[in-house]
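The other protein chains are all here in position, but one chain of the complex has been omitted.
By letter and in written order, the chains are A, B and C; residue numbering begins at 1 in each of them.
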Amino acid sequence: MNPYLPKPAVIKEIHREVEGERAIKTFRIRPIDGNFDFTPGQTAMVSVFGKGESMFAISAYPDIEFTVMRVGRVTSALHQMKKGDTVGIRGPLGNGFPVKEWEGKNILLIGGGVGMAPLRSVLHYILDNRDKYGGLTVMCGARTSKDIIYRDELEKLMDGEDVWLSVDNEEEGWFKLNWDKPEESQIPDGTRKLVGFVPMVVAAVKPSPENCIAVTCGPPVMIKFVVQNLLKLGFKEEQIYTTLENKMKCGIGKCGRCNIGSVYVCKDGPVFRYDFIKKLPPDF
Amino acid sequence: MEFLCSEEDIVNWLASKLEEYAVYIPSEYGFERASSSDELKLNFPLPAISIKSLFFPHSDVLMRFRGKEIVEALPDEEKKIVLTKACDANSLKVLDAVFLSEPVDPYYERRRKNTVIVTVECEQMCYGGFCKDIGIEPEGDVVIRRRGKSYCVEVRNSELLPEFEKFEACDEGAEETAKGTKENLLNIEWLEDAFESEVWDEVSRFCISCGVCTYLCPTCHCFDITDSGRVRIRTWDSCQFPYFTMHTSGYNPRPEKKHRLRNRIYHKFSYFPQRYGIVACVGCGRCVRMCPSRIDIRELVLRRD
Amino acid sequence: MKVVAFLCRWCAYAGADTAGVGRMKYPANLRPIKVMCSGRVDPIHVLYALRKGASCVLVAGCHPGDCHYVKGNIQMSRRMFLLKNLIEFLGIEPERIQVEYISAGEAKKFSEVARRVVENAAGMDGSRLKAEWEEDHE
Partner (left out) sequence: MNEVSLENVDLILGWQKGELVAKPFIAKNEEDIPKLIADFTCSINLVRFLHDLEFDGKAGIFVKGCDARSLEMLIKEGKVDRDRLHIIGVPCRGVVDAKKAMRIIEMEGLKSPISVTDEGDFTLTDGNKTVRVKREELLASCCLTCRSPTPQIYDTLIGEPVEGSKDEFKDVEEIESLSLQERWEFWSDTLSRCIRCYACREVCPMCYCKECLVDPTNVVVTPKTTAYEKANRPVWISKASQLQENMIYHLIRAMHLAGRCADCGECERACPMEIPVRLLMRKAEKDLREIEARLAAMG
């Protein structure tokens, strides 16, 4: 097997998540030969022939979906593609979340912006195997309500699960958290839509660390403060998982650009436990 | 097993292989395929471009796109004999560790298998080189050492043994004395807590972020994959280039040359040993000799007397 | 066999237009590219055309003194003179790069130049600068 060779795959469905300059679309892709087994949190290389390939987190389970923000050459080319077009897909790559290990525990998913994408695969997996897990809490934040990806899906989920949405700027109908002391915010019962940065939401909602696994993904600054607040709430470093990202080319730990210390994010990651990340050299 | 041969014997043996094998011999700039026995000799320079170019060339077509079809472009298999020096022969251990570990790189593997490495030991370290200082010993299927006017040929690949049995055995005592017991001068323990050290500002001050050190290095193996027209190619890349690690968003985890130089040193002497158990430097001295800013890696990793 | 022609929007391209209106014939393998000024033509554009398989490149601008941007055409001619000399120095026929001055009214001159350049290109083998390995040249 040539690990550099992508499989041809067909775009089955395209869903527009966010419009505008930093547009986000979700692509459902099916490899022509059908085989593609992965665990939540794994990634794959998506090729646009002649333009290049880029690494994306798989954002669904068991469907193969990629949520792609338009930022560069490959992503722009992807955004111009239509249903039925052919792309290349190479993977699954990386380690994925240890979802089996987490069975019987409460799960807390904290996502910011397009960082919600890898968490959605975990979410789908847990919903598929709902009886194996304890409580489920989802916190998803974005700049404005229009920037929240998977909003419909998350709003539907609010009926049965503990789902919190948040935006950075005030919007009508959204409850504003105490800006200086978020932990003292009096969130009215039943309110699930908040105004405040994601780390503030964590501080305000105060999820219990008891038998809980926290998974966070988003911009580096957000991750930093979310982790700080989780630790304040009594979470242990071993209870916190996050994903890292770096520039990647090969995806199989050979091309040498995504290393943090001796770890290759593409092969040994992208999922890392926080106590492990702390031991890495600060080179990311 | 070791055999005593003259230069002529060895050249004749190589010449007898010319038909079955592609025999590569170092020239000034790189490895060149010998077309006749006249080109075979045991006295050759250390080429500017290292042995890696034979197995991991600068530019390599990975695949071609024809419409929706993806056509794999694997290189042809080739039986090779490569004449080389100890440093380059050792670098293959490093490259093998990277490219032949799971998942195996088929482009490298195809070129690498069926290769017979014939290493000619140097009598003295070349200018800028520090192989013997860091304990590099000749590696390969056949190791040739000079013994006065003749050569002691150590055949390590048992398949080749029958071809040498006609020669007289080499007495082993001579070999021991020649090896000597030189102290290993490698000094890399200090790297453990030097990540934030000011040393990196100091050594990288005149670095110009070119790719000379990495491109010439026999163990550097970073590469880039790009699409060019309907062809996907793999090319050498250098961790010293400013945009090597830059995300598309513009964020760069290693924005300054001190970060990049630090990464190169750590990769060779800390990260690589952690991952694969060997130091990724063979002391060939190419980077020392060719650095346009005269940055000398020996000052960082060798114990000074 | 193809010839890429960079034509100044103010004169040579207008000249080509006039030639078209006047139903003057010129070879179809001349591929015109409209530029705002012949001075906009960077050496890389010319070399890129050759790399992509063009046999010949024509750069046509206004007559000296007539440049819409005062001296874009003069800069172009200097640049192309140097580039021609350099490619000749590397062993590539300098005739691969042709420089002409054609005004908007000179439809006849345009069709003559086009024919001459194409004929000239037809007489030469493929350009040595064509990147054969890339396989992207239709």
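One rule holds in what follows: a residue touches a chain if its C-beta (ideal position, glycine included) is under 8 Å from a C-beta of that chain, and two chains touch if they have at least 3 such contacts.
What you see is a predicted model; the values in this text were computed from it and never measured.
Contacts of the undrawn chain with the visible chains, over the full complex, involve A, B, C. Within the set C:M36, C:L86 or C:A122, the residue that contacts the chain not displayed is C:L86. Within the set B:A73, B:A97, B:C126 or B:I278, the residue that contacts the chain not displayed is B:C126.
Within the complete assembly, A:S76 is the residue of A:S76, A:S145, A:N178 or A:S262 that touches the hidden chain. Remark: the residues of chain C touching the chain excluded from display are 43-44, 47-48, 51, 79, 81-83, 85-93, 128-134.
Touching the omitted chain from chain B are residues 29-30, 45, 48-49, 58-59, 124-128, 205-206, 208-212, 214-216, 224, 226, 228-229, 233, 235-236, 238, 241-243, 246, 248-250, 286, 289-290, 292-294.
Contacts to the hidden chain, counted on chain A, fall at residues 21-22, 70-73, 75-77.
Quick note on the criterion: only the chains that are shown with their structure count from here on.
Chain contact topology: the protein chains form an open path, each linked only to its neighbours in the line.
Taking each chain's centre as the mean of its C-alpha atoms, chain A lies 41 Å from chain B.
Residues of chain A in contact with at least two other chains: 50.
For chain C, the set of residues touching two or more other chains reads 136.
The residues of chain A lying in touch with chain B in their complex are 1-6, 8, 49-54, 71-72, 75, 86, 88, 245-247, 249-250, 252, 254-262, 281-284. Per the touch definition, chain B reaches chain C in the complex via residues 61, 64, 228-231. Chain C makes touch with chain B in their complex at residues 133-137.
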